[in-house]
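Right, I'll just put the structure down here and ask away after.
Removed from the display is one protein chain of the complex; every other protein chain stays in position.
Chain naming follows the written order as A, B and C, and within any one chain the residues start at number 1.
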Amino acid sequence: MTKFFQLVIAGIEIGSIYALVALAIVIIYASTGLKNLAQGEMAMFSAFIAYQFHAWGLGIWLALILAILTTFVLGMGVQQVVLKPVQDSSLLTVVIVTLGLFLGLNSVAGFIWGYMMLAFPAIFPEGAVEIGSVGISYAAIGVFAVLLACAGALFALFQFTKIGLAMRAVAYNKETSMLVGVQVNRVIMVGFGLAASLGAVGGIFAAPKLFLDPFMMLTVLIYALASAAFGGLDSPLGAVIAGLFIGVIENLAGGYIGFIGSDLKIVVPLVIILGTLLFRPQGLLGRKYIPRV
Amino acid sequence: MRKTTTRRFGAAALALSLVAAACGGDDEADAPAPAPAEEPAEAPAEEPAAETGPGGYVWDGTTDPGITDDTMLIGSSGPLSGPASAYSPITQGVGVCADYINGEFGGVTMLDGKTRQIEVEILDDGYSPEQTVENIRRLHEQVGVFATVNVLGTPTNTAIVDIVEDNEVPNILVATGATRWGRDFASGDYAYTMGWQPAYQTEGKIYAAYIADNFPGSTVAILQQNDDYGDDYVSGFEMGIEGTDIEIIAIETYASGDPDVSQQMISLADSGADIFFNVTTPKYAAQAMVSIGSLDWDPIQFLNSVSNSTGTVLIPAAEGGGAVEGVYTAKWAADPTDPALADDPAMIEYRDMWAKYSDLNTDDAFAFFAWNSCMAQKEIFNNIYPTRDSLLATVGNMDEINIEVPLVYAENVSTSISTGDGWPLEAMQVEQYNGGVWEKQGAVVDVDF
Amino acid sequence: MAKTTIIRGTSQYRSIVTVGFALLGLVVILLPFVMSGFRTFQFTMALLWALGVLSLNMLTGWSGQISLGHSALFGLGSYTTCILVGTYEWNPLLTIPVAALVTFIFGIMIGIPALRLAGLYLALMTLAIGVAFTPVIRRFKEHTGGSMGISIKKKVFPEEIVGLNLDQYLYFLVVIFAVVMFALARNLLKSRVGRAITAMRDNEIPAQTMGIYPARYKTLIFATSSMFAGIAGALYAFVIRFSAPYSFTLTLAIFFLAGLVVGGIGTLAGAVLGGLFIQFVPYYAEEINQSLAGMVFGIIIIVIMVTAPTGVLGLIKKVRARVVTVADPPVVRN
Partner (left out) sequence: MSLLEVSDIVVRFGGVTALDEASFTIDEGQICGLIGPNGAGKTTLFNVISRLYTADSGSVRFGEHDVLATPPHKIAGIGIARTFQNLGLFPSNTVLQNVMIGAHHRTKTEFLQAMFRTPAARREERETRELAIEILNDLNLAHVANSPAAGLPYGTLKRIELARAVAADSKLLMLDEPASGLTHSEVEELGETIRLLRDRYDLTVLLVEHHMAMVMSISDKVVALDFGRKIAEGTPSEVQNDPAVIEAYLGVEAS
C-alpha cells in the first residue's frame, strides 16, 4: 500500500505541473481562441530567468516573483510583436507561428544557459510530512498548494473582475465585444501576459524537481496539451482535474501494469483521454458546441 | 561565430586546393616521389628505406583527398540542437581540438614530415539518423574530408556505417559505447568505423564483478534508459553476474525525454533491493538520486560512467537533496571537477587550453571527453602518412605507438586488430563518492577481450 | 508595370504552361547529371519531404483535419520496407505496395474513431499516435531492431541501373513516384470526391444535405493520406536505407505541418515548396549561425507567416498577379 500512496502523491506532484501549464493553455484559448505550442518553452525560459535572478544573489522567492513579473511583460511583448500580426489568420498559421516561437526560445535558452542541466534551488524546505510509512515532501505539498492558489485566483479573476469578464467576452465573440466597447487588443495582450506568467509558475516550480535545462518542458507540454483538451479547452477547472488525473494515472499504470511497464506509460493516459473524448468530444468540462443550421 | 567563419573560409580554401589537386594531383603522384627527399629528421634512423608506418603500412607517396601539403580537413556530426544537445561539447570539441593543435603545435606533423593545419567542418544532426546520413554524405562528397572524428550516437553511427564503408572514409573515435564498434572494427566487417570509449557492456561487467566480490548474495534493482545504451549496460551486467549469487529483482525503464523518473524509483524502492544500479543519462541520474533521498530506501548505489561527473551531476543532485554519499561508479578517465586533481598538471593544462581555445565549460564532462579524444587525435595524426589506409592501419594498431592520454586510466590507448582487439580503451577504475570526492576502490580493472 | 491578362484554356495559356512544364521537366531530368551525388541526394530528400507534406495536405489542407501523427505513418512505411528487405530479403520495389496497404489499413483504423473528433481534439488524438509510435517500435524490438534501428544493405540495389548510379537511380525513382502521386492527388482534388471533401471542410451540414456522407469521405481521405505518407516512407527507406525510432518523432510531424503551412496549405505546388523548405532551410539556418540555428529557423518561420499568411505559394501568386492576371474563360453553354 505504501507504494500505491507514494505513486499517487508523486502523480499529484507532477500532475500539478501539467495542470499549471494546461491552465496557461486554457487561459490563452479562453481569452483569445489561440493554441500556444510555445507555452512550455515560455515556462522553461521563465524558470531560467528565475535561476538567473537567483544566481545574481536574490533570494529565491524574490527571484521567482521577479521572474513571473518579467514573464508577464515578456508575454505581452511576444503577443504584440509575434502573434498580433497573424491573429486573424487561420488557426494553423497561428499554430505554426507559435512553433517558430518554440524553436527560437529553445535555441536562445540553450545559447545563453547551455544544455547541461542546472540545479534549481529548492523553493520549499526539504523534508516530508510522515503519515504512516508514506512521506509527503513539502515540495509536493507546496506545488499542489500553488496550483490550487493559481486556479482559485484565476476563477476569481474570471468571475469577479472586469478584465476577466472582458476576456470571456472577447473569447466568445471578438466583433461583438469590440462593439460594446471592450478594448479587444488590450484584453488579448493581458490574457497572453497572464497565461505566460501562469506557465512561468509551472516552469519555476517544476525546475527543482525536474532539473533545469532547455528541454525540461518538452514532454510536459504534451501532457499539458492533453490535460487541456481532456478537461475541456475552455474550462480552467477541467484543466486542473485533468492534469492531476494524468499525473496519477500515468504513475499507477507504470507502477502496476506489467505489460505496460514504464515504457508505454505515456500511452495509458492518452488512451484514456481518447476513449473519453470519443464519448464527450468537448472534453470533461468543456462547453458543448452545437452547430447551428 | 568566429569558428564558423574560419571554418567556412577554410572550406573555401580547400575547395580551391581540391581544384588544384584535381588538375595537377596525378602528376604529383606520378612524379618520382619527392617526399623521401624531405624525409623528416625525427624519423627513426633504423627505419627502412621503404616508408613503413604503424601496422606495417607501406606508403607509396600518394596523398588522399582532404589532405594537402599544409592542411588536413576533418569533419564531425553530432547533436548541436534538439534534446540531445547536452552532448554538443563533444562535437564542438573537434573544432576546439583543431584550434588547440594548430595553435600550440602549428598543426599535426605526419610521418611524411609535413606539418599540416587541421581544418574542421562540424555539422548538426540533432541526433536524427537521416540527418547524420545527409551530413556524412555532405562531409564525404561535398566538403571532401579526410576522415570524420567523434561522430556521436549509436543510432546515428549505425545509420551511416554502410556509407562510411562504401565511401572508404575513416570514421574514427566515434562517441558511442556500443560494443559493436570494437568488434566489427577488429573483425573487418566494418573496417572504417572505430570506437573510442570503453564499451557499455564492458562497464556493466565490471560492476557485476565488483558486486560479486564485495557484496555477495545481494539483490539488485536497475533503472535503465530504454534504448541500446541501457540495454548494453544491462546485458553486460547480466553476463557478469552469471554463475554468481547476485540476483536482479527489479528493472524499470524510462524514455529519454520523460519529465521525471519518480514512478520508476518508487517501484524500485518497493522491491527493497540491496543495490541500485543507475543506468541513466545525467539529468535522470540526478533525479534518481534525489528520489532515493526522499524515499524510504537506502541501497548501495552504482552509477554508470555516463553520469559520474561531480560538477554536473553529483553536486546538483546533492543540492536537490539527493542521496549521493557512497555512490560507486567506474571511470575510464579522471573527473575534471575532482578537487583532488585541481593541481594536477595534466588537468591544469586541460583547463588552460580549453579556456584558451573555446568557451566551453571546462567542468562539463563532455568537454573533457573531447579533450581526451583530442589527445588521442593528436598522436594518431602524428603517426600516419597522409592516406586513409595509413590512418586505418594506425588506429588499428595503436599498441605499436605510444599514445599518452594522461587523464584516462588505461595505461595506454591500444588496439591490435590482428589479435581481435578493436577497443582503444578497456581499463576502468571503480571509485566511491565520499565527502565530495571520488575515492579509488582497488586497482584499475583491465578487461581483456 | 504593364499588366497582361492570360485566359486559361486559350492557346496562349496552353503554350505558356507547356513551355513552363517542359522547362521544369528538363531541369528535373538534367539535375542529377549536373549536380553532385550529394546534391542529388538532397533533392531526393526534398522530394520525399514534399510527398510527406502532400499526404498531410490531403488531410489537413483538403478536409481540414489536423494531424500530428504523420511522422508515425511515414515511419510505418519506412519500417515496412526496412523489415521486408532487411529481414526477409524482399526485392525493395515489391515492398512499396505492401507499405501502401499497411498504412492504408492503419489509416482506416485511425480514421474511424477520428470521425468523432474535430479541431484540436483530433490533433490530440493524432498527437497520441505520433508520441506512441517510438515506444511501440522499441517495444517490438525483435522485429524492428529497437532503438538500434534496422538497416538495408546497399547491395540489394545493383551497382548500376540502366546506366545510372544509385543516387541518380533513387532520384529518378522518387521523381517518378512523386509525379504519379502528385498527379493522382490532383485528379482526386479536381474530381467529385475532391469537391465533396473540400465542401465538407467548408460547411459540413449543407454538404450532408447534398448527399455527401461525411463518415465515408473522412475515413477514406484519412486512409488515402496515410497511404501516401506510407509510400513516401517506403521510398525514404530506399534512400536512407535505415529506420530508427529517432527519425520518426513528433519533430518530423511538426516539420510536415510547418512545411505545409509555409509552402501554402491546400495547394499542390505548396507541398513541393514545403518539401524544399524542410530540406534546405534548416541547412542554411545552420550556415547563418550554428549555435543559434534553432532561433534563426524559428525567426524564418515567423517572418514567413507574418508576411505571407497564405504561405510562400500565396506570396508567389501575389507577386505574379502584379505582372499578369490569369483568368478563367467565361462560362458559356455548349
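Keep this in mind: contacts are C-beta pairs under 8 Å (C-beta built on N, C-alpha and C of every residue); 3 or more make two chains touch, one makes a residue touch a chain.
Note that the coordinates shown come from a computational prediction; the quantities given were computed from them, not determined experimentally.
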{"item": "Listed residues C:212, C:231 or C:313, member touching the removed chain", "value": "C:212"}
{"item": "Omitted-chain contact residue, chosen from C:194, C:245 or C:309", "value": "C:194"}
{"item": "Residue touching the undisplayed chain, where the options are C:98, C:220 or C:316", "value": "C:220"}
{"item": "Hidden partner chain, residues of chain C it touches", "value": "184-185, 187-188, 191-196, 198-199, 201-203, 205-214, 220, 224, 266, 327-328, 330-334"}
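Just so it is clear, only the chains that are shown with their structure count from here on.
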{"item": "Which of B-C and A-C has more C-beta contact pairs", "value": "A-C"}
{"item": "Residue list for chain B, restricted to those that touch at least two other chains", "value": "81, 226, 255"}
{"item": "Interface hub residues of chain C, defined as touching at least two other chains", "value": "135, 138, 291, 293-294"}
{"item": "Parts of chain B lying in touch with chain C, wherever the complex brings them together", "value": "1, 3-4, 8, 80-82, 122-124, 126-130, 133-134, 137-138, 140-142, 154-156, 158-159, 161-162, 166, 178, 226-228, 231, 255"}
{"item": "Touching residues (chain side chain B, partner chain A) in the complex", "value": "81, 83, 85-86, 88, 226, 252-255, 257-260, 262-264, 266-267, 269-270, 282-283, 286-287, 290, 294-296, 312, 315-317, 319-321, 361, 364"}
{"item": "Residues of chain C that touch chain B when the two form their complex", "value": "36-39, 41-42, 45, 134-135, 138, 146-149, 151, 153-154, 236, 240-242, 244-247, 249, 251, 286-287, 289-291, 293-294"}
